[in-house]
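One chain of protein is taken out of this complex; the other chains stay put.
For reference, chains read A and B in written order, and residue numbers begin at 1 within each chain.
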Amino acid sequence: MKNSLLNRFVPKESKFFPLLNQLSQTVLNASELLIDSMNHDTPETWQEYYHKVKEAERKGDQITQQIFMELGQTFITPFDREDIHDLAFSIDDVTDRIHSASKRIAIYKPHAISDSGKELAVLIQQGASIICKAMDELETFSKNPSRLKDYCQKLHEIENHADEAYDLFIMQLFNEETDCIELIKTKEIMQELEKTTDAADHVGKLLRNIIVKYA
Amino acid sequence: MKNSLLNRFVPKESKFFPLLNQLSQTVLNASELLIDSMNHDTPETWQEYYHKVKEAERKGDQITQQIFMELGQTFITPFDREDIHDLAFSIDDVTDRIHSASKRIAIYKPHAISDSGKELAVLIQQGASIICKAMDELETFSKNPSRLKDYCQKLHEIENHADEAYDLFIMQLFNEETDCIELIKTKEIMQELEKTTDAADHVGKLLRNIIVKYA
Partner (left out) sequence: MKNSLLNRFVPKESKFFPLLNQLSQTVLNASELLIDSMNHDTPETWQEYYHKVKEAERKGDQITQQIFMELGQTFITPFDREDIHDLAFSIDDVTDRIHSASKRIAIYKPHAISDSGKELAVLIQQGASIICKAMDELETFSKNPSRLKDYCQKLHEIENHADEAYDLFIMQLFNEETDCIELIKTKEIMQELEKTTDAADHVGKLLRNIIVKYA
């Protein structure tokens, strides 16, 4: 059996890092699909991209489940079990948010994607890229924690930037948009995009705690 | 005193299974009230059903609190403390979602409940029924984990099914509904119904981790 007693005592640290790496690559992949989708303006293409993002979301789900299962079987992990659990969960949450934003675009079919929407998508992709770099750094960060700290700081700046862009856009939307149904579509898509940058910032907050705990 | 030192060391495993069982019965009860409510079309009846669902929600809350309190007092539990905690929390979350959907029906008073809404309610009831069966299985699952695995798989299939029904309906809604306020009502009720099947699928994911950890 897989989780025989002996097997459970053998150190298995190394496997968590490749899995967290794969998970962050899934976020990056989803974020790139999101940007690509916004460079199109037909509902059919949005639908196609949504299906691709859905595949990424399911892959993220599988990797997260695998991490959780490994945690359940492993006695020795590089960090406390719950730190890896929360980190995996929060990284996967970024993909879930991207999936949800992409779904809203596909099924609401707005007249157009605003420039602010595209701006948020670029910020999301930048955040995803930083999460990937942070996962590259994680196994060896204690030798030089300053790089990982910088990544956390950048995730926070991205979130602040997205926050401001969102606030400004929504104020304009309520000032200018008179078509109520179009307003609903745009507002809900923008809300989900903004929450995605919150989710990426949350990954940074967890990483900050890990730095303090293990550096 | 209740949590005297001696008392805390006495094994109390057996009490968690009946409590989780009661909790799942509360979900099932709430889901059946939801279906029943949708077979009526007057705001007064929706209001009455909402109050009944609210009672179920409060009962679920009480049982969950009881489980959390028992976990706080008990040193020896059948599974890791946090696994029971998360499982109870996630089962109760299904009831909370049903409560929230029922509340929206009662206070928004839509013109009608769509067939897709009724379809989602049936899927929710099927999910609740599977959660009950899974809780029956939990105490002894390690002898034959395949049945519990099947239940997790079914919860996932239900969620996929609900997802597709939701997407299709919302697309039609935005294509056809021109009354903006009616669109808001219907969309928000459907969103909550769909999230309820997500919550039931989440129970399945936690159970999958438990299978790996303890089978």
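Please note the rule applied: a contact is a pair of C-beta atoms (placed from the backbone, for glycine too) under 8 Å apart; a residue touches a chain by one contact, two chains touch by 3 or more.
Since the structure is predicted, the reported quantities are computational estimates derived from the model, not experimental observations.
Of B:F79, B:Y108 or B:F174, it is B:Y108 that touches the chain left out of the display. Touching the chain that is not shown, out of B:L19, B:V122 or B:C180: B:C180 (per the contact rule at the top). Within the entire complex, the positions of chain B that touch the omitted partner chain are 3, 65, 68-69, 72-73, 82, 103, 106-109, 180-181, 184-185. Residues 82, 167, 170-171, 174, 177-178, 180, 183-184, 187, 205, 208-210, 212-213 are the ones on chain A that touch the missing chain.
Throughout what follows, only the chains that are shown with their structure count from here on.
Chain A and chain B, compared by their mean Cα positions, are separated by 26 Å.
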